[in-house]
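The next block holds one structure in the form of structure tokens; read it before the comments.
Some chains have been omitted; the remaining ones sit where they do in the full complex.
Which chain is which? They are A, B, C and D, in the order written, and residues in each are numbered from 1.
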Amino acid sequence: MPRLVMKRAQRKVGLAPGTLVHVGEKKIEKARIRIIDYNETQLEEKEAKTVEECFPFKDKPTITWINIDGVHDLEAVEKIGKHFDLHPLILEDIVNTQQRPKLEDFGNYIFVVLKMLYYDEEKNELEAEQVSLIFGSNFVISFQERVGHIFEPLRERIRKGKGRVRKSGADYLAYALIDSIVDNYFVILEQLGEVIEDTEQELATNPAQETLQSIRVFKKEIIFLRKSVWPLRELVNSLERGESSLINESTGIYLRDVFDHTIQIIDTVESYRDMLSGMLDVYLSSISNKMNEVMKVLTIFAAIFIPLTFIAGLYGMNFKFMPELEWYWGYFAALGFMAFVGISLVIYFRRKKWL
Amino acid sequence: MPRLVMKRAQRKVGLAPGTLVHVGEKKIEKARIRIIDYNETQLEEKEAKTVEECFPFKDKPTITWINIDGVHDLEAVEKIGKHFDLHPLILEDIVNTQQRPKLEDFGNYIFVVLKMLYYDEEKNELEAEQVSLIFGSNFVISFQERVGHIFEPLRERIRKGKGRVRKSGADYLAYALIDSIVDNYFVILEQLGEVIEDTEQELATNPAQETLQSIRVFKKEIIFLRKSVWPLRELVNSLERGESSLINESTGIYLRDVFDHTIQIIDTVESYRDMLSGMLDVYLSSISNKMNEVMKVLTIFAAIFIPLTFIAGLYGMNFKFMPELEWYWGYFAALGFMAFVGISLVIYFRRKKWL
Amino acid sequence: MPRLVMKRAQRKVGLAPGTLVHVGEKKIEKARIRIIDYNETQLEEKEAKTVEECFPFKDKPTITWINIDGVHDLEAVEKIGKHFDLHPLILEDIVNTQQRPKLEDFGNYIFVVLKMLYYDEEKNELEAEQVSLIFGSNFVISFQERVGHIFEPLRERIRKGKGRVRKSGADYLAYALIDSIVDNYFVILEQLGEVIEDTEQELATNPAQETLQSIRVFKKEIIFLRKSVWPLRELVNSLERGESSLINESTGIYLRDVFDHTIQIIDTVESYRDMLSGMLDVYLSSISNKMNEVMKVLTIFAAIFIPLTFIAGLYGMNFKFMPELEWYWGYFAALGFMAFVGISLVIYFRRKKWL
Amino acid sequence: MPRLVMKRAQRKVGLAPGTLVHVGEKKIEKARIRIIDYNETQLEEKEAKTVEECFPFKDKPTITWINIDGVHDLEAVEKIGKHFDLHPLILEDIVNTQQRPKLEDFGNYIFVVLKMLYYDEEKNELEAEQVSLIFGSNFVISFQERVGHIFEPLRERIRKGKGRVRKSGADYLAYALIDSIVDNYFVILEQLGEVIEDTEQELATNPAQETLQSIRVFKKEIIFLRKSVWPLRELVNSLERGESSLINESTGIYLRDVFDHTIQIIDTVESYRDMLSGMLDVYLSSISNKMNEVMKVLTIFAAIFIPLTFIAGLYGMNFKFMPELEWYWGYFAALGFMAFVGISLVIYFRRKKWL
């Protein structure tokens, strides 16, 4: 599960602002750099071995998408930053994977931080990864923590020239990347939603200590989701308002579509939250209902035998003169009386709906 | 019940924006297209067999209302979209029935998404359907998921030329459609309100495990209602503010009336929510009161017999010299003493109000 | 109690907007129309038998207050509407008594909907009635559901020429009517507050199932009060901002005074709500404290007798060689020992503060 | 404790606005009027026997502070109102001591209502008093419900000419009065905070029914404090924004200081509220922990004796052929076995950490 609690912050304290320190888990061994350069008619795709291979693309008029998987390679990040003239604080944010989603407009380029989410169905856990995008008039640079498959369909669309992407600018490519990430949230929500519904079903029928544990995990995941999704709304909205000259008007309507999606996602996350908020109560009431059931049956059990034992005790007294003891049928009469008392009590309890 | 949890989102991920994919349940077999074309003096009504039959109406000066039941017919939606020059993202929203209510103004036409609600009294469940409206200066196109009866009175009013509708433009027709849907919310709220009040009554008198289940269902329905109703407010408000040239000023006051209705609906939904929020507590306290009652009676029962059994045990001891045992009336004295102790305890417990 | 749940909405659905349908309880048999016409020097007061009697007053320069008790008389409402040139949607709102408080400015007249509250001390229930006001430059028309006494002191002030009312215009009269209603809220709050405080007192000392019932009723009443009072604030505020030419500046300061009162009322309602929110918890803890007390005493009771019964059981065993049984004082020694054990336990439990 | 519930509102209903009616407790017998008139060089101080003695000061260029203790003297209030040309609604607010803190700017004078708080350490109760201030260019009139000591240090500072007060205008004097009241809030918060902390300590160690009572009282006091303090913020802020020509710019910074203090006070009140909100839960869990402890020990107690009693019962059976009964050491063996069983159970329960 993604961390709610910050880790390794201490490493950074006291350093000058702009100093690059990788904060987060190292998810792959070696950074992988992939370049796609295209316009409406041409397409060049290659995997760069060194960062320097990206540099010539900067000044080409074609759209260039540089994708770097693995942000722990501080040297690579720094070189790119220097070549593309990025502000040191941006680089610091890229390698510190505990950012919250945000957007910063630096005039000739825009910097966007997003959270990409995965749902590990085996561990029933949410996983998060930070994706940073920088886009200018003719380039998009994307940083991921590891090699993912979410951008694959987009890459395919570029290769095949499907849709608007080859005909549009870098802003549309940036939009398409953000859209891929946001679309993936729906998948996550669907998976999470199913697990929550299953758990809810289980809660009512068969509450167990583990269910409580699940609720706690869900609660943390919802907290995490909210932290990822709410700033997204603000982010996409400020892109859509189109204050930057980097964004064409025709892309605006697509960004509005993404904005609608983020609101839908927020709505769903809040629904899940509402659903969860009642689950602990249902769990506790289920548990206590079950317990009460047990206690009630046992108590009734005892309540039936206590008078019977008393009667038996009565005839166990050693008084000299106890007429009943002398009767020939006394013993059987006593047994019969006990049976009568016992059965009467059972009937009484049943009628009271206690049994 | 309408889904809080998203389904089938995965089918869509990775597709280019604007690709039509039907998301939702397929509620009728074949799409049904009905056309009403009218002005103050004329009226033409027909059921189209093919989408193409709608096309000629586009350029007629009369008001045309095209109603399509069944949004899963992607081809029909696409053809209409092309002919009426609608943005691909709109078409995508029409066929994806998991939209939240929203309004988008494209200048020469306005696109509105609404949720139409039904209350299935047999299953005690809320049902939802997505209605999309597109209206320009002389046409209204409405998309529904299935053939419904909510627009029937409006259709009748158009046929008979009652009210303002025949004298007004497409904006008034669009208003009338929205008004029909919003008015229907009152019916839903009334039905739901009655069921909630009944359940509340039941809660206090006869709490059962099923009542708890009902509360959970209500809670989800309220969550769903809020998701449908809150955006409605914003939607109607932005229509009413009259920023679009498509909306005549005289229609504005009618939209304000709808706006008042949506606020009233929101108020009522929030009241229901407040009522529900306390119901779980009442349920739990009812259950625990009942349980306590049982336990108390049983414990008192035991408490009366325990001393009696002790006395019986006393005279069951085998000591050689126990003077009472030799007495002729010993046994009856013991019985009497026991009766005295038992009755005293009953009186004592009664006086303490425990029994 | 006023309804939180909407009723009879179904009757209205599908009708053209502006169609008059009375929604609500019919509270009096026949509508009663009272007219007061005055200026600083003159006063004419009469009870009209037909609606038409009001009509001549419209064009008189004097201030006319037409008060109609009984909004179910649709014909009368419609006639007045036609004569005073009121918008059909206003008439619809007047006869539908489930409106929320609101204000609508139509330029040459202002329409205000308010809730008048009564506290039925016998049934301990809040009652609500809808009051609609329409005022122009020289007339005020007020609609009530039944004949009430709240406007009586105002009527008296007009008759006697006390205060500013005879010297001021229709706006001041409208203010005075609103002020009467708002002032009455204080009385309601005082009555309700006393009942809540009494209940709270009872809760701590003597919690009963009925108290729980009372809390639920209070909760609903508070929900209803909030629904009536919050929109009032907005309403009075927009009157006070003085955007309408119908309101003289000198009336503004009086409206500000009403505004202060509505805020005070809201404050008080919110305080009540806070007080109520904790009451269920106090109730539950009181109940469970009482229960625990009972259970504890009974359990201790059992705990004292259990060892005694064991000792008795011990000497009830039939072993051949049990030396104690042969002792002459054995029985009395056993009794003594039991007494010792019992008293020791009582002392022990007392010292532990369990008894 | 100050009332959350309104009282005596009924007396006022139906009166013309501006009619003076004293609402609140009469806290002193006779109104006391004290006048201080000063400028940088002169100082005149006197106690007026009649209201009329204040009148000459109105037209003097020096700063005059008229302090009236006792607002139930309606005649005095009315005379001052007439002489200083105050709006009748202001006078109404002064004598109705259930106002919420507010500020009204009448152009040539400003009217301020505040709540002065006392903490009665003996009764552990919060007491409130309404203070009304009216200040113009050269006078400040303050109304209090009774003779207090909070303004005494300020009076002393004026007499001795310490600080800025003698050199500044009426606005600074008004500021100094408000500052005295706000400063006093800190004292109240400190006292209240200590009592709350003590109670919290007690809760965890020794929960009693009275503690529950204290929590309820605190809760009401916090509700009251919030009602007094939140509007204060708005009030001081609108003074500080300096929109009135009556307030010199140099006083602005002092008002900002007061504003900071009110925010600090609000912060602290909210902290107290958060602390309180958990206290009921802690109380309930403490109570139930204690109860559970008792029940557990008693149940274990029973659980140990039940098997022993069974064994004794076994050898109390009257079968003809029970070999053990004939053994010489049978009785002692049985006693030993019982001891063994009892001790084993004790050890077992201890190991399970139940005992």
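What we mean here is this: a residue touches a chain if its C-beta (ideal position, glycine included) is under 8 Å from a C-beta of that chain, and two chains touch if they have at least 3 such contacts.
Everything numeric in this text was worked out from a predicted model, so none of it was measured.
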Given 4 visible subunits, total identical subunits the whole complex contains: 5
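What we mean here is this: only the chains that are shown with their structure count from here on.
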Reaching subunit D from subunit A through chains that touch each other, fewest steps: 3
Homomeric contact subunit A-subunit B: same or different residue positions, threshold half: different
Subunit C and subunit D: spacing of chain centres that average the CA atoms, whole Å: 27
Mean-CA-position distance for subunit D and subunit B (Å): 43
Numbers and ranges of subunit B residues touching at least 2 other chains: 288, 295, 299, 302, 306, 309, 313, 316-318, 322
Category of the chain touch graph - line, ring, star, complete, other: line
Partner subunit D, residues of subunit C touching it in the complex: 152-154, 157, 162-165, 176, 179-180, 183-184, 186-187, 189-190, 193-194, 196-197, 200, 204, 253-254, 256-257, 260, 263-264, 267-268, 271-272, 274-275, 278, 281-282, 285, 288-289, 292, 295-296, 299-300, 302-303, 306-307, 309-310, 313-314, 316-322, 352, 354
Complex contact set, residues of subunit B against subunit A: 4-10, 12-18, 87, 89, 93, 98-100, 102, 104, 209, 212-213, 216, 219-220, 223-224, 227, 280, 283-284, 287-288, 291, 294-295, 298-299, 301-302, 305-306, 308-309, 312-313, 315-318, 322, 324-331, 334-335
